[in-house]
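All protein chains of the complex are present and in place, except for one that has been dropped.
== subunit A ==
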Amino acid sequence: MVYSEECDFIFRLKGILEFACQLDNPNGAQSKCTISKSFQDLRSKVSSKNTVFTVCNSPVLIWPNTGFQSSVESLTEASACGDILQCIDSDDGGSKKSSKKKDKKKSGPTVVNMKLLFEVTEPAGNEAPSLIRVSTQQHCVKMPLPLDCALSVTTDERLATVCKGLVEALNKQLADMEEVVLQYRKGSSFLVPQPFHFQLPEPSGLITVVYPAGVPDSQLQAVREDLHRKFELPCDRPYLRRANAFHFPDAAYKDGYLRNPHIHLNPPNIEDAKLYLVQGVYSYHHYMQDHVDDNGWGCAYRSLQTICSWFQQQGYVETAVPTHKQIQQALVDVGDKEPRFVGSRQWIGSIEVQAVLNQLLGVTSKIMFVSQGSELATKGRELANHFQTEGTPVMIGGGVLAHTILGVAWSENSGQIRFLILDPHYTGGEDLQTVTDKGWCGWKGPEFWDQNAYYNLCLPQRPKTI
C-alpha cells in the first residue's frame, strides 16, 4: 500500500440513486433507447441545483451546482478543503492528542465521507399535484445504483473545486454504469453495476471501475486486459480484481484480523542494508484464533493460513482462508495422508504446505532446504530475490517450530542480515500494540534459528495472471 506523497485527503461520496424505467417490450429495439434516456435523466438530476452533499458526522450541507453554497457560514467558495475537518465530529472528541500523531503518519490520507442527497423543497413552480394514470402493459424496472466516487486531493485544493470534481465523477460513473447495464442485460434481466476503487501506481492514482454484480472475476478477464493496457499495468499480476479494491484507511476490516502489522515496525539499523519485504496485504493468523485451540501443534497451519490470506487479498483466489480441517482434508485428497489425519493434532511441514497451496489454491511453491540453521544467514540473496520478484510470505519449518518470514534486511556488502518474522505461536487477541511491542511480529537476527537443526522453506510463486 503506497500512497502518493502529495495526497492528503480522499473525498468519498456515496449514495444510492434509484434507476427506474418502463419497458413495453424488453426485447424490442426501443428498449435500449428507453434505458439510455433514463440514465440521461439521472445524469441531469445529479447536475441539477437540487443535488446536495452532506458531510458525514457534521452539520455541513453543500449545494455544488449552484456556484457552491453551504449551510455552514465558515465554508465558502474560497475555502480550502482542509477547513472541512473543523466541522466534523470525530470519534475522539475532535482534539488531536499528540500521541496519536505518531501513528497518523503511517495511516495515509484523511478520508472525508460524504453522502449524496436531493433537495425536494424550493421547487421551480407551485402547481398542485395531479395523478397520471397509464394503462398499458409494461415491465417496470427498478434498480438501486450504488454510487461511490472518490477523489484524492491535497490540503490546499479549494472545496468548491473538489465538489465540482465529485459532480463530474458522478456523471462519469453513471455513464460507466449505463455501459455495463446495457452490455450485460438479457431482455428484462438487469445486473446491478457496482463501482470498485483501485489504487494504481503513479501516475494513474485512484481510479474507479464499474463491474456487473454476480459476474465472477474469472469471466471479466477481457475487461481487465483492456484496462491493463489502458493504464499500462504489468500483464502478469492482478491489479483490478475485486479483491484488489482499495481499502479506505478509515474502514475497519470486518473479519477482525490484523493486517500487515509489520508496517508499524522500525527497520533494523544495519549499515548499507536494503529492505526486501512482502508486497501487498496479508492477515495475521496465529494460535487460538477462530475458537480453535491449536496451541502446541498448529503453527504451520497458521503460517499456511497467513499465506492463503495473501493470495486471497491480492485477488488470485476467491476462496476463503482454509480451516485446519480443510487443510487436513486437502492432504488426504492428494493422497499425502490417511483419512484419520482429519481432526487430528498432527504437525505439518513445508512439503505439506506446498501440497495444500497447490491443491486448494492452484499455487506452486519452491522449496529451499537448509541443512543447518546457521546457514540461513547466507541465504540473503535468495530471499531478497524472492521478495523482489514474488513478494509472497515465506513459510519456514524446522526444529520443532514453524514461522513466517515477511522480509529480510540484507547488506550485499557486509552480508549482514535480519529476518522479519511473523510468529504464529502468539495466543493473545488481535491487539496491534502487543503484537509489535512483544515481538510477535518483529525483526530477528540469525541467532533466532536453531543453529543445528535443518530447515525447509516454502516459497510460494505468484501465478502469472491478471
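Observations on the structure shown:
The criterion applied here is as follows: a contact is a pair of C-beta atoms (placed from the backbone, for glycine too) under 8 Å apart; a residue touches a chain by one contact, two chains touch by 3 or more; residues count from 1.
Convention: contacts and distances are computed from a predicted model.
Missing from the rendering is one chain, named in UniProt as "Protein odr-4 homolog" (options: "Checkpoint protein", "Protein odr-4 homolog", "S5 DRBM domain-containing protein" or "Exosome component 2"). Between the chain not shown and the residues A:G67, A:P129 or A:P203, the one that touches is A:P129.
Across A:T34, A:Q372 or A:T465, the single residue that touches the chain missing here is A:T34. Interface residues of subunit A facing the missing partner chain: 15-25, 28, 30-31, 33-34, 37-38, 52, 54, 59, 61, 71, 115-144, 146, 188-192, 213-214.
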